[in-house]
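Heads up, one of the protein chains got dropped from this complex, but the rest are sitting where they should.
Entry: chain A
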């Protein structure tokens, strides 16, 4: 397209966009670990146990529901639905979570559908966190909490889960990572607006016990703090453990937003359907953020998820319920990966929940020399080396710590085991071969 030069001689200088374009709210939130690690996995990995998504198919009943939604008679499923959630979906969510929380829920006011749990978190921070507000984040944490708090002008306050030494001769368990009650209490101040809870916890797989949740709840009530409870892995709990919803504890319903995800519930991370459940007094403000940011979520996937839940409600508690089948299958995969790692000398922290497992790679440190004064945490360099040289992708644990604490636990990496048995076998082959190469003279 030929550009006709205008008459002014200084045009070329004038035309350039010279002033600083971006808003200050983006300061310090531009880096993102996934951008790098997803690219590396795509380029180098033969076995990808990095980013958290299943490589097995979603359940048949859900795929059939989606197929019906997109090609069936109801062509209006290709048009806008209700902005705060497709009616069949919010109705069934209200029914299910009402049952799970032991209270009657209004689908129109106590439930809001979001573009994945990610957008639910975004709405929470934007609705409630102003400049100067503090938000308590438990480390290690799903990495988006920190930049979301910052983008809202808030100050993250970190409190770590601290590992207790495992019993003699036993593997470390995610339950061995615990909060120090006095330390937690010391983090609450009159500026504390909210605490973010993630149970089951990504990356450790910790399932908070009732006592641990009561500890947090007591502090929330005492300090009149909100709780954003990220429970996306709520169905993925093992060894007969129980997932307890903090919103069901005394004094907590009024101050808690509970977040869930179809992606994790039904193994369809690419559908990006999530939800918030909570009192209208809180959800009304999430609705305001939602209607001024994305407004509607895609319709067809919501229809399919609604049908998926309908099916699950009918099969609730039965052996063929997906909520029973999936954790049973994943527990086996967890155990398979634990065995693989133990056999090669990586020390797994056995997770009580989620589909993640963190392992101590200290015995393999000789492979990647330490670089003193490096900006990059050791485990990050190790994970990058591992994917490039061994074709096995995992995520460094430092990704789940704030900047100041990234070097605290620098010999751990996170594996995702929501993978076909063949994938886990292939990972095992890589690890066994690696061990042999290490010990060979």
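We take it that contacts are C-beta pairs under 8 Å (C-beta built on N, C-alpha and C of every residue); 3 or more make two chains touch, one makes a residue touch a chain; residues count from 1.
FYI, contacts and distances are computed from a predicted model.
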Fill in: Name of the absent chain as recorded in UniProt (options "Exosome complex component RRP41", "G protein subunit beta 5", "Serine/threonine-protein phosphatase 2A 55 kDa regulatory subunit B" or "Kynurenine--oxoglutarate transaminase 3")
"Kynurenine--oxoglutarate transaminase 3"
Discussion item. Of the residues A:83, A:171 or A:426, I need the one that contacts the missing chain.
Written reply: A:83
Worksheet item: Among A:40, A:159, A:179 or A:289, which one is in touch with the chain left out?
Response: A:289
Worksheet entry | Interface residues of chain A (partner: the chain not displayed) | 1, 3-6, 11, 14-19, 21-26, 29-30, 32, 34-35, 38, 51, 53-58, 63, 66-67, 70-71, 75-83, 115-116, 118-119, 122, 126-130, 144, 147-148, 151-152, 221-222, 224, 226, 250-251, 254-255, 267-272, 279-282, 284-285, 287-289, 291-301
